[in-house]
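For this view, one protein chain was removed and the others were kept in their places.
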Amino acid sequence: MRIKRQGIFVFPQKQINFTFEGKNLSGIKTDTIASALLANGIFVFSYSRKTNRPQGYTCSTDFCTGSCLMTVNGVNNVQTCKTLLKQDMKIERNRGPKHVTL
Amino acid sequence: MLHYDLVIIGGGVTGLSAAVEASNLKMKTLLVEQGFTLGGHTRFFNEGYVQSFVRKINNNYVDLLLNHSVVGVYDDLVLSISDGNDFVKVQTKSILVSTGSYQKRISFPNNDLPNIYGYLTLLEMIKLHQVKPGNNVIIVGDEIHEMLIETLENSDINIVKIIDKTDLIEAYGDEVYQGITTKKGNFQSDFLIVSDGNLPHNEILRMLNCEMVFDQEEQSWFPKSVDYMTSIKGVFVAGNVKSFKNAEENVFDGSSAVKAIFNYLGEMHGKK
Amino acid sequence: MEKNKIIICPYEEVTMADIHKCLEMGFTTVEDIKRLTRVGMGPCQGRDCIHIVVDEISKFNHIKKSDIELMHIRPNLANIPLKALMEHKK
Partner (left out) sequence: MKKVMIIGAGISGLFAAFNLSKEKDLDITVIDKGYFLNGATGRNGAGIRMQWSSKLNCLLSKYSVEFFENGEEHLKYKDSIEFKQKGYLLLSNDEEEHQQFIKNIKLQNSLGIPSKLLTKDEVKKLVPIIDETKFYSAAFCHKDGHLNPFKVSEALFLACKENGVKFHFYEELEDVKIQTNKVSKVITSKATYEVDYLIGTAGSFTKELGVLMNIDIPVYPEKHEILATMPVSKMIEPMIMSFSKNFYIQQVPHGPLIMGEGGNHHSTHSQDSSIEFLESISSKVLNILPTLGDVKVQRQWAGSYDMSPDRNPIISKTKIENFIVACGFSGRGFMIAPATGVLIRDLLLNQESSIEGINLEDLSINRFEQRTNEVELSFV
């Protein structure tokens, strides 16, 4: 969900297309991966390693708590809060335990 | 390895005013900011104020690294800096820790459900990315900033209820947060904000083994300092990580700390 | 209250029940509890959780928070890929 009116700011609206778990979605130029997902109503970013609890976007201020780590273009454990959204990014939740594929 | 006279850790208003002062004193300085933009918490409330400092920073003297964090501090003030992908090694004569503060998490059952946000996380989403997680919200916590309420109202987010921390029993929801159970009944909302004040961002100071003192009023730990210098030689501190204050006081703190560092470096040089 | 649903550290999945188990074993410091539960061993180094652990130690043992020592912080405060470290050496 995007904010419609917001004080004196004028927001750039250039659309950036990406996929999440195979679904086509879009974000805007100022998005991080995390903010684009939230804007598209995707709130579950990962599942915890031991007890499989759903985890959302929480920390925002670096010092990663690990819950926003996802697989981006095949590279796992990417901090989606610190990575800007790029055209045609392929974003997925980490499979099973947070891991990298080699 | 890069060499600097001063590395400023944290580009909030404290770090920015420090960088302006370092520009004036012609010190070779590196400013490291973990976010994509400068201004720390102040950028959520007063972007113009932030920009008034950014404009005065002289790029001939001050290098800026955005989206990077100081991740390690080693002997002889060698720092490792990274954005999670790269690795920058820096040797500096002094450090100014102006890392500020961050939102406090609180403990209640299912406090890890998606769609429960700290108030700063939410402000960042709204102010920097124009994103809102829903149309109505419950706020829980003991410290609720006026600016938060104003921001929510301006974003057409309806505040269903403000709950006292002690009344909260648990959050519930299947996959994502749906509502809370309190001593006064159950309430539902699209998302939940935790707004319970801040804690100082003192991890770098503790990694450096700076002497810390417990502050009764803030219920947290702050570094011991004399004229902005901590118990570790060459390591200085200013802003909210030193003691909680408002933005104007932090600005004064930042520039005063750099003056102290300038004198310290002069003395060090004299001794050689 | 269901203590095993209060998540102290979402990364290492440490719950309030885990913290209380340590307190009941007689441990009274953050460093002890860190080693027994892995709280604070995740990438955030206890930024989000240690104040909660300190609160619980204080309440359980009736000691002042000012008498409780925080844990030592180790590098690194964010994650660096091995290849970046190696390339730097070259």
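Read from first to last, the chains carry the letters A, B and C; within each, the first residue is number 1.
Quick note on the criterion: a contact is a pair of C-beta atoms (placed from the backbone, for glycine too) under 8 Å apart; a residue touches a chain by one contact, two chains touch by 3 or more.
Because the structure is predicted, anything quoted here is derived from the model rather than measured.
**Student:** Among the chains present, which touch the one that was left out?
**Tutor:** A, B, C
**Student:** For chain B, which residues touch the unseen chain?
**Tutor:** 72, 74-75, 78, 80, 84, 89
**Student:** May I ask you to list the residues on chain A that touch the chain which is not drawn?
**Tutor:** Chain A touches the chain not shown through residues 49-50, 75-77, 96-102.
**Student:** Against the chain that's been left off, what residues of chain C make contact? List them.
**Tutor:** 25-27, 29, 31-32, 35-36, 38, 41-43, 74-76, 79-83, 85-86, 88-90
Keep this in mind: only the chains that are shown with their structure count from here on.
**Student:** What's the distance between the Cα centroids of chain B and chain C, rounded to whole Å?
**Tutor:** 20
**Student:** Centroid of chain A to centroid of chain C, CA atoms only: how many Å?
**Tutor:** 26
**Student:** Multi-chain contacts in chain A: which residues touch at least two other chains?
**Tutor:** Answer for chain A, listing residues that touch two or more other chains: 48, 53, 55, 58-59, 62-63, 67.
**Student:** Quick check: what residues of chain C touch more than one other chain, meaning two or more?
**Tutor:** Where chain C meets two or more other chains at a single residue, that happens at 7, 10, 45, 47-48, 77-79.
**Student:** Under the stated contact criterion, what part of chain A meets chain C in this complex?
**Tutor:** Interface residues on chain A, with respect to chain C: 48-51, 53, 55, 58-59, 62-67, 77.
**Student:** For the complex, which residues does chain A have touching chain B?
**Tutor:** Within the complex, chain A touches chain B at residues 1-7, 11, 28, 30-32, 35, 38-39, 43-45, 48, 53-63, 67, 79, 82, 84.
**Student:** What part of chain C is in contact with chain A in the complex they form?
**Tutor:** Its residues touching chain A are 7, 9-11, 13, 42-45, 47-48, 77-79.
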